[in-house]
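Below are the structure tokens for one structure; questions will follow.
A protein chain is absent from this complex, but the other protein chains hold their places.
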Amino acid sequence: MISITVAVLASLGSLFILLAAVGILRMPDTYLRMAVTTKAATLGIGLILIAAAVYFHDLSTTTRVVAIIVFILLTAPVGAHLIGKASYIAGNKLWERSVMDDLKGKYRKTGRKVGAPRNMKESSDEDAG
Amino acid sequence: MEILLALMIGTLYAAGIYMILRRSLVKLIIGIILLGNGANLLIFLLGRIAKGHPPIIPEGAETFLEAYSDPLPQALILTAIVISFGLQSFAIILVKRAHKVVKTDDLDEMNATDEYS
Amino acid sequence: MTLNEFLYFIILPVLSLSILMVFFRFVKGPTISDRVVAVDLLVTIGIGVIAVYSILTHQHTFLDIALILALIGFLGTVAYSFYIQKRKNK
Amino acid sequence: MIEQLTIFPLLLQMALAILLMFSWSRISWQKNISIFGNILNMGVSVWLFITVWQNGTQTVQAGSWDAPFGITFAADTFSATLVLLTSFAGLAVSSFSSGSVIPARLKFGFFPIFHFLLLGLNGAFLTGDLFNLYVWFEIIIITSFVLLTIGGEKAQLEGAVKYFTLNILASIVFLTAIAVLYGLTGSLNMADLASKVAAVENRTLVQVNALLFLVGFGIKSAVFPLYFWLPASYHTPPSAVSAIFGGLLTKVGVYALMRVFTLIFEVDAFLENVLLAIAVLTLFSGAIGAIVQNNIRKVFSYLVICHIGYMIAGLGMMTQVALAGAIFYLIHDIVVKTNLFMVSGVIYKITATHSMRKLGGFYADYPKMSLLFAIPLFSLVGIPPLSGFWPKLSLVLAGWSTENYLLIGAILFSSFITLFVIVKLWGEVFWKTAGQLPKLRNFPYFQKLTWPRKAEMIIPIIFLSIISLYIGFGAENIQSLASRIAFELSDNQEYINAVLNK
Amino acid sequence: MKTIILRTASNYMLPLLLVFSVFILLRGHYLPGGGFVGGLIASIAFVLHAFANGLEDTKNLIKFHPGFLMPAGLGISFFSGLVPVLFTDKSFLTGTWYPHHLPVIGSLGTALFFDIGVYLVVVGVTLTIIFTISEST
Amino acid sequence: MKNRFLANILLTFIWVALTGSFAFANVVFGFFLSYFLLLVITRGSGRARYFRMVPKAISFFFFFLYELVKANLQVAWEMGTPKFYMTPGIVGVPLDIHSDNEITMLANLITLTPGTLSLDVSEDKKVLYVYSMYITNREDFVRGIKQGFEKRIKELYS
Partner (left out) sequence: MLTAILSGFIFSIFLIFAGKFLKGKLAVLSALVPFGLFVYFLSFIQRVSEGEVIRQNIEWVPSMGLNLNFTLDGLSLLFSLLITGIGFLVFAYTAAYLKGNDYLDRFYGYLGMFMGAMLGLVLSDNLLCMFIFWELTSISSFFLIGFNNTSEASRKSAILALAVTGSGGFLLLAGALLLGSVAGTYSLSEMMSLSGFISESPYYLVIVILVFGAAFTKSAQFPFHFWLPGAMKAPTPVSTYLHSATMVKAGVYLLLRFTPILGNQEVWNVTLITVGGITMFYAAFHTLFRTDLKGILAYSTISVLGVLVFLIGLGNEYALTAAAVYIIVHALYKATLFLITGIIDHETGTRNVTVLAGLRKVMWPVALAGFLAAVSSGGIPPTVGFLGKDLIYEATLDMDNWGMWLTILAIATNVLVLYAGFVAGIKPFMGELPEKFSKVHMPSVLMWVPPMILAFLGILVGIFPVLIDTTIVRPVVDAVGGEANLHLKIWHGFTEILGLSAITLVVGIGLYFILKPSEKWESRIAKLDFIAPKNITLFLSSLFRDFSNWWTRIFQNGFLRNYVSTIILFLVVIVGYSLLTQQNGFRIDFSSFDKMTYYEMIIMGIMFLSIIFVVVAKSRLTAVVAMGVVGYAICLMFVIYSAPDLAMTQFSIDTLTVILFVLVLSSLPKYLSISDYKMRIIDGILSLSFGLLITLIALEVLGEPVNKEISNYYADNAYVLAKGKNVVNVILVDFRGADTLIEISVLTVAALGVFSLLKLRLRREDRELKD
């Protein structure tokens, strides 16, 4: 019974991961690749991890699996958001068949958002030393 | 398996040296890092590798019940990795500072200290 | 077919294939963002591989590594995007 | 507690380093802690030396794990001697640094790092474990990097990039050698390795392994053709740093070579040829390198290389007489080279230049100081009976008995060139009338310093000069020490038994 | 790169990662982990926080210069090695154990304090390096 | 104060889960550990009301799961077929929620849902820029988000 559950979960999980892989390979622009991969992979990994939890079938493993899933759910979207934003600022073009771009012109030519405050010293002002 | 790993280690050594032989500061550091990885893997390989048997004594047991992989090379590599990290961090900063002060990135232009004065 | 065989002959190959595809994207780029996305995904798949491997070898210890990967891999992504943005700002 | 005497120098230096870090940026505390600590360290080192001299090899099994399972620290006569010399040089440089290093550098951790370096040196001399030696090497390397770059001047950084890269390369080769050795024997304890390596059937691999160690340590000892990092960098940091580098850093490599090639590997015919060829070319390259330099610190740097050749020569010939000569030279060289770089520091403090072309007039202006400086200078040359003379006797003698005529030629040649170079330096720096040197504003000229700071610079030079003179005139004692070390190295059973508790 | 999203997430992740780092530290003697990895995770937590909130924020958070952790950690490790020398007649670094089994940690011994020292040093080192770099870029 | 206490309890719980031991001592240790850590790092944040949250959170979780699977299938279709049917674009979604926590949660959930990706939040926290693979028209898309995730998040935090 456990074996079958594990097998099913793992299969589903790897399938979603495969999906993400195909996505990143096929999609025509950076944003699409990102949009496709984050979730598919997250779901896939979640399923595989659950499979492992089922397989080991003890409290400490389960809590660890839960922890990993929570971490991934927390970090994956944040990461995707960061790269997405960064690549938009870096000037990566949208796919030519895109229908709209509400962000167009929201960032200055220099790339920094209008009025955005400085954090970890974005510009590298080399001191003249 | 070992033969592939050995080739990989050779590749790391070769790539490391090749990068060090370039004229760019950044490549130099990357080369050093690759070499370090090669050396660590070499210790690992020559300490003999085993699959699926981490050197952790199972719960409830006082010693290993089945095969285990050699913990000593692992400990050595761990030490080596951490030390390399320290050195690499310093190297990265050194390069940054050197680049800033010497105002060139071409290693070939950094040869004033070898000239006679 | 035992569970182990199933994992070994079906699941791991699928994951490996995915890794190869993602790696191809990594090599191909074309932008640095694509590469970073690819690396991010590689790490994620790596977590899956480790999870499967831990079942294969009956070593739940390996899940701890998966945990670390999940936590820290993220930071790499943050750093890269930080850099991509910073470079643009220069 | 007393049983731990062997590692007292380590414990003390570690404690000092930590204490100094806690006194971050309180310079005057740091100076006092450092000097006082080093005096204490000298006491401990003398104590250790006497104990070893009277009772033979002392060991400490760290963590109470019997060798070869834990890490063993062992002080045989060789180690104890080097620890003793390190304590002399350390005390001298500590005081010299207090006087000469500018506050800006002192505020950025000069003293803690310096004590970490001393810790590393002592550790390298005392450890009985090969991987542990690697770790000690690394702390020596990193501290030397930091000391080399502290201040971040252009020349420092350019030199440091080379120093860094080549020393890292040495570490990698060392690590590679350790990997091979572990793969062959499964052990890291040097005494244990002695028998385990001998038992390895595949002698080719053993030889390959030995060569890897040779290259790794060779880079660190700055032998031909592996020395390039040294002339590129030794003249760039503050003189106090050059002093400890020039005196001790390359010697750790030599120590490691001597230890490894007497304890673990035997020097076969091929290795002997390689070592002797290296020795000849090192003597040659170092000597002629020194001739063409005009920066006094560069001159000394090349002489550092040149004189490593004597030690390698002794190792290559591998007779007890030769080893004794090499060790005598090692002892002499540590004291003298440290002293010479301090001398160059004082000269710099007085004139703000290191260039022989610009320097001059010391003899007329500072007669007593010149006389003092003459002691290390002419000790280096080995004007008999000063300290550099004695080891050459053993080395040439060993050369005759092993029929290495080319080597004798190289030894005499390099002695001659050393003589020539130092005499030329004497002419340029001390005799020649000084040209008009520009007066630098705000430069902390020696003349402007307060007397305690002057004393902090001059007393260590006097201190080491007295030791040099002792080595020269008390050569019998040093020779019997060197002979005893040579004997212990070639007949290592006592060391092995002490380490393995047999 | 100030984004609300990252900043908010980092506020959650910092305590999580820190707890996790201590967890990794304490169980190191029994399972994978230990002072190094623990320390690295802890420092990564702060680095993440610095990325999200700016360096000044993170520095204010820590309240003291992370460099202080280096001598402190070294001191703890060193002293835990000295304990057997000072209080028993054993060698330097000999594992000295409190005779009773303790909850959470298991056996309490110098090895644990040694590892805690390692942890602190690693945190101190990593943060010093990264903060210094951030300040001077 | 309360928040801090809650955070403390939450961390204690996580600790217990991580170590897998509910032994009294472990709980106490976990409590003091998280207390200490919070003491080190606290700067005041969040104003979650944990107790009321729980039931809503559970229903929310299932809603999310549903969306996740649905979207994944959609993407799977896109991947599996040789032709591309997508009509991607970036849409600025005006926000009714204002707290950082809420916005973050919304943005993350959008990102986690296949086919969409939160790119940025405007400086004034009024607009969330979302990238999506399927945009038929702006209003439908914006409504979809506001009716779905945003509404539930608002309920969760109220």
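Structure notes:
We call the chains A, B, C, D, E and F, going by the order they appear; numbering starts again at 1 in every chain.
We take it that a residue touches a chain if its C-beta (ideal position, glycine included) is under 8 Å from a C-beta of that chain, and two chains touch if they have at least 3 such contacts.
Given the structure is predicted, the values throughout are model-derived calculations rather than measurements.
Only one of D:19, D:48, D:75 or D:155 touches the chain withheld from this view, namely D:155. Interface note: of D:83, D:121, D:178 or D:215, the residue touching the hidden chain in the full complex is D:215.
Considering the complete assembly, chain E touches the hidden chain via residues 24, 28-37, 40-41, 43-44, 47, 67, 70-71, 73-74, 77-78, 81, 92-93, 95, 97, 106-107, 109, 111, 114-115, 117-118, 121-122, 124-126, 128-130, 132-137. Although one chain is hidden here, its contacts on chain B can still be listed: residues 1-15, 17-28, 30, 33-34, 37-38, 40-42, 44-46, 48-59, 61-64, 68-72, 74-79, 81-90, 92-97, 99-100, 104-108, 110-115, 117. With the whole complex as reference, residues 12-13, 16, 19-20, 23, 26-27, 29, 32, 35-36, 39, 42-43, 46, 49-50, 53, 61-62, 64-65, 68-69, 72-73, 75-76, 79-80, 82-84, 86-87, 90 of chain C touch the missing chain.
Here is the rule we use: only the chains that are shown with their structure count from here on.
For chain F, the chain whose average C-alpha position is most distant is D.
Interface comparison, B-D versus A-C: the higher count of C-beta contacts falls to A-C. When chain centres are defined as mean Cα coordinates, D lies farthest from chain E. Between the CA-based centres of chain C and chain E the separation comes to 27 Å, rounded to the whole angstrom.
Between the Cα centres of chain C and chain D there is a gap of 49 Å. Counting partners per residue, chain D has no residue that reaches two or more other chains. Counting only residues that touch two or more partner chains, chain B has 54, 56, 86, 101.
Per the touch definition, chain C reaches chain E in the complex via residues 61, 64-65, 67-68, 71-72, 74-75, 78-79, 81-82, 85-86.
Remark: chain A residues 3, 6-7, 10-11, 13-15, 17-18, 20-22, 24-25, 30, 33-34, 37, 41-42, 44-45, 48-49, 51-52, 55-56, 58, 60-61, 64-65, 67-68, 71-72, 75-76, 78-80, 82-83, 85-87, 89-92, 110-112, 120, 122-124 touch chain C in the complex. By the touch rule above, chain A contacts chain E in their complex via residues 67, 71, 74-75, 78, 81-82, 85-86, 116-122, 124, 127.
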